[in-house]
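One chain of protein is taken out of this complex; the other chains stay put.
Moving on, here comes chain A:
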């Protein structure tokens, strides 16, 4: 008789010391893992709950901030650390993002509201423009040195050597916006009267387009395309969004939306696409080759969208709005993934997505700059491999079960201020009623008299070539 039996003993699993790892073994036979699907579902619900439990998006304010509203901000395209912000009182501030502290304050930067800040291509200098009709060039190093001097001495501006702006350009009107070229030493400004292209070496603009590129009104935003050297996009006060080739005298294309656009940013990874923040509570993305309709409408804000910032991956963007909230939109969805708000945050004028796509900076009317996490429940700091594996598993579970009502209900729910809740409900009612009215009209009139119109087609009033 041939006999073989199992024989287990404690010795086989005994650890030599308490620090030793425990012996792990796996049995993949599904018989020993009954009701796997139900258990996975329960785990998915738990993961969704944990995700919401750990959601704490606000990291904090940037300390010792502006005294007046923050109107503009800029991040370097080269380095993760520096951030420049400009206030409504003309003060410029340089920040260190890692420590969330103010590096320098430029009190007399401008005499009126700062309307544009931008870093140059090397990232060690920045330009600012304001309502006072000045464009100024600053060096980060000089500014930092000045600050350290002022810290040592009591009264810096009178006693120490003054490291003011490197250059200053003047025009009679006031500037609305500025942007730096992505590859060359060249920058563009938009003022009341003209759009100008400047070189830092010259005291006068290289080009002046005083006819405002066919616009009947002021150009409020200019942005260089990241890939095409001579391509500029602009928004004007006549509700237009247009493209311009700096080599030509006339505008390339222009489209007129139903309301004014407050901001425009090019997608850094797909440079043919850009996003526009509009007064009609929506953001739009356009393909520059087809300006007759937006590629997508991003809805959700309950007041004018003031500003927009692209994630460096080009897959998401953040918007700031007059309704005192930020929203993060994935480009492939028409609704926001996240909504950020605090009790004290007022109307948001400027937002930036940091270059590591992990954080968002917002500047608002309450004179504060705030640092947010781009993924609300992300754990900051170092994680162990096991923590990371657990997080990945949880994310995968949520992704797999996201369409089930219980998981979706938990995962997608966001607590928003009552005002916004009410306004959103109102907007929904208005939308429904408009739809109902349209349907009724179609139903009760001669066929063909009325046609259902695409929302995206409706957004554009006319296209001008």
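What we mean here is this: a residue touches a chain if its C-beta (ideal position, glycine included) is under 8 Å from a C-beta of that chain, and two chains touch if they have at least 3 such contacts; residues count from 1.
Note that in this section contacts and distances are computed from a predicted model.
Q: Hey, which one's the missing chain according to UniProt: "Ubiquitin-related modifier 1", "N-terminal methionine N(alpha)-acetyltransferase NatE", "U3 small nucleolar RNA-associated protein 7" or "Conserved oligomeric Golgi complex subunit 4"?
A: Hidden chain, UniProt protein name: "U3 small nucleolar RNA-associated protein 7".
Q: Which one, A:11, A:384 or A:449, makes contact with the chain that was left out?
A: Candidates A:11, A:384 or A:449; residue touching the omitted chain: A:11.
Q: Contact with the hidden chain only, please: which chain A residues?
A: Answer for chain A: residues 1-11, 13, 22-29, 31-35, 37-43, 46, 401 touch the chain left out.
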